[in-house]
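The complex appears here minus one protein chain, its other protein chains still in place.
Presenting chain A:
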């Protein structure tokens, strides 16, 4: 297993080897669709403008890195790892003040993006994964993977089915090493929480976590903290009830924050969860370009699952004019898909998500969820009863 980890590190070196893309005159002239690799090795298709945007993003990432290093120099190494609001009541008031100032700085900083090289460390600490890991023996992950090796369950069969289908063609994920690492993470988790077991969608989430965290063990703990602490519970269990709740909360929020869009889509009989379900379950990894997805995750791991609502609302908000002109379900889906697939500049999305949508506290969202829960459970329950009566009729 340790051998595999070093292979992951080796496989990651490709990241630094990707040259900055310069679109050729020919493609510029013909305005052709070109294929290129993004920061995390995914092949994406886009036009020359997209390539230019992606080059700008690379430069911005570098600049943001310099900001983080400068802060590290002035505030001390790893200052951000000790920064959480409300911590250290025993501290003197001046220290409390500096902690609060740091927390505010950090919040702003994270919205501008964590440099990819610092992501593993910052995510691991700020998400609570480090704390979660510290409550069990150091050998937990290795012991778990060893204990479940060779076991076959419905979850492991489904995982095996999906391994080659998870981001096929990715230069590391779609290799025997990539498949093996993803398998160990997903299988280990399926045994850690048998209620979740394996839910399709987690394959994409875990794959991206592996790419960022670089070691299986850290990816595993990120997955654990995500499912157990960050996201609403039961998003991925048996009948996805948590996800159903989130969809209802989202519909209410859309009606509140983007009333014109909500009214228009309702007139088209377009249920927004037709598209948003995938956003919530894959945390945008299947819809947004990789760096944009990870910028969203930067904020999710620091501020919580409410961020998903901000981002989802922003995608609708950004295309309000176009959406209001649609006449048909297919057009709505096209607008949304074209938008998400071409959001190569994360700031375009995050600026709308945090500056134009208006703030929503975790508290407000929690209240909304509480309100929706009974109705969702009732309907899911009714459905199960209907299906069961169907079975009884056929006996």
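Everything below uses one rule, namely that a residue touches a chain if its C-beta (ideal position, glycine included) is under 8 Å from a C-beta of that chain, and two chains touch if they have at least 3 such contacts; residues count from 1.
In this text, contacts and distances are computed from a predicted model.
Student: Can you work out the missing subunit's protein name as recorded in UniProt? Choose among "Ribophorin II", "Ras-related protein RHN1-like", "Eukaryotic translation initiation factor 3 subunit E" or "cyclic pyranopterin monophosphate synthase".
Tutor: Checked against "Ribophorin II", "Ras-related protein RHN1-like", "Eukaryotic translation initiation factor 3 subunit E" or "cyclic pyranopterin monophosphate synthase": the hidden chain maps to "Ras-related protein RHN1-like".
Student: Looking at the whole complex, which of A:137, A:150 or A:168 touches the chain that is not displayed?
Tutor: Of all options in A:137, A:150 or A:168, contact with the hidden chain holds for A:168.
Student: From the list A:200, A:233 or A:351, which touches the chain that is not on show?
Tutor: Of the candidates A:200, A:233 or A:351, A:200 is in touch with the missing chain.
Student: Touching the hidden chain in the complete assembly: which of A:238, A:263 or A:364 does that?
Tutor: Of the candidates A:238, A:263 or A:364, A:238 is in touch with the missing chain.
Student: Can you name the residues of chain A that touch the chain not displayed here?
Tutor: 158, 161-162, 164-168, 174, 199-201, 203-204, 236-241, 244, 247-248, 269, 271, 273-275, 277-278, 281-282, 286, 329-330, 333, 379-380, 382-383, 386-387, 390-391, 394
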